[in-house]
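To start, I am sharing the structure in question, which I have written as structure tokens.
Every protein chain but one is kept in place in this view of the complex.
Which chain is which? They are A, B and C, in the order written, and residues in each are numbered from 1.
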């Protein structure tokens, strides 16, 4: 089971809608279960530096089959995965990467959102991921 | 003058339509005048290796304000720009990257398409770029 | 609105003047709104390792439309953007990157300065950015 482009575009549309609702400008990436990009959108005026961050959040979520928010405590100094970000050409381990599941609960991809606070980023990613 | 997300998404829709018409599966990237990604779509079943190629085609077109097809003869062995591809973290200099102009003839971005023959890639990119 | 080379060179001249005044030797980068380099100067005897740092500071400021000093508290262990530096091929998130605005308050680029303490770096960047 792998996300389709049609699903990815619907997820991006839902994420854009939520981003507009909370008055933010987001970069939104959707990757499949192989961590390969399926669809992307940068809202007008969104941070350029967040293109790559949104992609790395989505990839990180798929690479470890968990939301990036779950990784945040594990990567702090002294924690078990300290500096894991040095792998895979760079991870992003703060909130905003969310796994996408189908109706059967299987992971079919992930969304990564970047452009505002990490709370906003996560909220928009969640809105996208749960819109299926 | 810089391309908007709305324009980029319309261009991707036009490119997807052309890709379907000629029975291909494409990766399609649209970048702005600063060579930053605006929108991307990978059609279901399209080559994974073409995600990066479509992006590099779009960036190459903007970086040198010309279609990548115009570069192809210049980069051959013995030609003036031989091995220019080693710059900018990697160029793609075969057809499929096409500059996008507004109605006034100004470049506002570029589209990069990859997933089939270079002739098909260029045709789909052209269909996208001229759909504005 | 994008910074011109003439503006960038005037900014570098102002930054060099401030650097000399406070007895430092600086690397100074100016980028446009697409985070592409416009002008650069390394003062004689300035740290070689600061060539790249000054460039990354300028790019970071444009990528997130804020001074790098504003990012410093956000990227500490336990803070929301911890290890964001792993994105975009490497960020620099300590002081010395300052956005450049035109008289209308629009961001037209950024300056990045590196070669002394971060306080000195920021002071010189600020002197450059506000000299327009």
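One rule holds in what follows: contacts are C-beta pairs under 8 Å (C-beta built on N, C-alpha and C of every residue); 3 or more make two chains touch, one makes a residue touch a chain.
Bear in mind that the values here come from a model prediction, so they are computed numbers and not experimental data.
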| item | value |
| --- | --- |
| Partner chains on view for the chain not depicted | B, C |
| Option touching the unshown chain, where B:39, B:62 or B:108 are the choices | B:62 |
| Residue in contact with the excluded chain [from B:11, B:26 or B:91] | B:91 |
| Positions on chain B where the hidden chain makes contact | 34-35, 59-60, 62-65, 77-78, 80-84, 86-89, 91 |
| Those residues of chain C which, in the complete complex, touch the missing chain | 4-5, 8-9, 34, 36-44, 48, 51 |
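Keep this in mind: only the chains that are shown with their structure count from here on.
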| item | value |
| --- | --- |
| Chain contact topology (line, ring, star, complete or other) | complete |
| Chain B on chain C, rotation in degrees - Cα superposition, rounded to nearest 5 | 180 |
| Between chain B and chain A, distance of the C-alpha-averaged centres to the nearest whole Å | 25 |
| Inter-chain centre distance, chain B versus chain C - centres from mean C-alpha coordinates, in Å | 32 |
| Centre distance in Å when chain A and chain C are each reduced to the mean of their C-alpha atoms | 29 |
| Per-residue overlap in chain A, given as positions that touch at least 2 other chains | 48 |
